[in-house]
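Dropping the structure in here first, questions after.
Every protein chain of the complex appears in place save one, which is left out.
For reference, chains read A, B and C in written order, and residue numbers begin at 1 within each chain.
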Amino acid sequence: MIAETTNSELFKRVKASFMRQGMMQNLGAQLLRVEPGLCEVSLQHSDRVSQQQGGFHGGAMGALADIAGGYAALTAVPSDLEVTTVEYKINFLASFGSGELRAIGRVVKAGKRIIVTTAEVTHIDASGKQTACAVMQQTIVPVPKTY
Amino acid sequence: MIAETTNSELFKRVKASFMRQGMMQNLGAQLLRVEPGLCEVSLQHSDRVSQQQGGFHGGAMGALADIAGGYAALTAVPSDLEVTTVEYKINFLASFGSGELRAIGRVVKAGKRIIVTTAEVTHIDASGKQTACAVMQQTIVPVPKTY
Amino acid sequence: MIAETTNSELFKRVKASFMRQGMMQNLGAQLLRVEPGLCEVSLQHSDRVSQQQGGFHGGAMGALADIAGGYAALTAVPSDLEVTTVEYKINFLASFGSGELRAIGRVVKAGKRIIVTTAEVTHIDASGKQTACAVMQQTIVPVPKTY
Partner (left out) sequence: MIAETTNSELFKRVKASFMRQGMMQNLGAQLLRVEPGLCEVSLQHSDRVSQQQGGFHGGAMGALADIAGGYAALTAVPSDLEVTTVEYKINFLASFGSGELRAIGRVVKAGKRIIVTTAEVTHIDASGKQTACAVMQQTIVPVPKTY
């Protein structure tokens, strides 16, 4: 987490939207980093995000990747617009029953009508060991801001 | 919700796994129906599942579709096995700031190694009006049951 | 192949675009049916569309599904517009080393900016037996017609 980016206008803009997401507050997700074309979020393991075998729920990994990609895309549109997810596709690579997930979303191409992003979800265990957990590919469109 | 299916062995088997999913309890999802090759789940709108504009979060629709497809697949594997999601792809069609979502997962093909499913997510408003909200396509594999 | 649909304005419109696709001529694909929100195409097995084990190439199934979905979408936009594929996702279910493929594309939702379609690819053998071969989910946008 770099001071410049957490204090930047981009970070504030994304943070304002992020804090309005009831589901992200509910799951316990945190916004870590925002740069032009990039957004990083994190999620601690808890019963709130687990599946039947105790691991992070695929739905939680999907939601985390979705917002990492979506907020990366938001940095690429004018500030009077929001973005919405048209679709995403996610592959799950590994599952863990503790620790923390980090998702980094990146803009692949920011067209005027269509923005394409990818996200990588990585697990970090108590010792700091990192393991790739999921990769996502996503289509986003700019939409009018309604709040 | 049909009595025969809620009392069936298939329903009980899926319910046992479903109730172990911390995230589904957290979001408030409910298991409605289980038949061979089919599973239906529901989710009421609340702040726990909302995005920044107040609508159902894409991550919530994704998680709901994921488990509908996953549990449809579970009905197609021997009872000593569980299933896990390899990947899914979801298109969002509409968003609503109230009411209820229903997701119906269906097995398209149950191979020995790979199971392919689809899911449809439909919104139901207070008057009972139904609107298509999302469509998903998913790849599942059988895995050993670890609990 | 129904006379009404092959003679319809919709069929002629799609046929005009289809015949301009060098790749579809090259592969030997044929346009069978066009209705509002639906398009059916076929492809005979040949060395031109085979993979290393002799079966239909995944790329050929993908191309066939892509145009079935795309032309289904074309029926949902004004006649001065064309459509282009934003993305698609295809699952392969079976492969065959002879016979014919049929792909039926269907519009799931035709929004003003985004059209979502699905396609089913079915194999038909010499005896008429049908087997599901692939399912696709696709995102399409209307674009200006440039020819």
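Note that a contact is a pair of C-beta atoms (placed from the backbone, for glycine too) under 8 Å apart; a residue touches a chain by one contact, two chains touch by 3 or more.
Everything quoted here is computed from the prediction, not taken from an experiment.
**Q** Taking the whole complex into account, name the chains on display that the unshown chain touches.
**A** Among the chains that are shown, those touched by the missing chain are A, B, C.
**Q** Can you work out which residue in C:R33, C:K89, C:R102 or C:H123 touches the chain that's missing from view?
**A** The single option touching the absent chain is C:K89.
**Q** Tell me which residue among A:L27, A:V116 or A:V141 touches the hidden chain in the full complex.
**A** Reading the full complex, the residue touching the unseen chain is A:V116.
**Q** From the listed residues A:M19, A:L81 or A:A132, report the one that touches the chain absent from this view.
**A** Result: among the candidates, A:A132 touches the missing chain.
**Q** Name, in rising order, the residues on chain C that touch the hidden chain in the full complex.
**A** Per the touch rule, chain C residues meeting the hidden chain are 17-18, 20-24, 26-27, 46-53, 57-60, 62-64, 66-67, 70, 82, 84-92, 95, 146-147.
**Q** What chain A residues would touch the chain not displayed?
**A** Per the touch rule, chain A residues meeting the hidden chain are 89, 91, 93-94, 108-109, 111, 116, 118, 132, 135-137, 139.
**Q** Mind listing the chain B residues that contact the chain we can't see here?
**A** So the residues of chain B touching the unseen chain are 86-87, 89, 113-114, 116, 139, 141.
By our rule, only the chains that are shown with their structure count from here on.
**Q** Most central chain by CA mean?
**A** Answer for the innermost chain: B.
**Q** Roughly how far is chain A from chain B, going centre to centre by Cα mean, in whole Å?
**A** Once rounded, the distance between the two centres reads 22 Å.
**Q** Mind checking the centre-to-centre distance between chain B and chain C? Centres are C-alpha means, answer in whole Å.
**A** Here chain B and chain C have centroids separated by 29 Å.
**Q** As a quick test, compute the distance in whole Å between the mean CA positions of chain A and chain C.
**A** Using C-alpha averages as centres, the distance is 34 Å.
**Q** Give me the residues of chain A that touch two or more other chains.
**A** 86-87, 89
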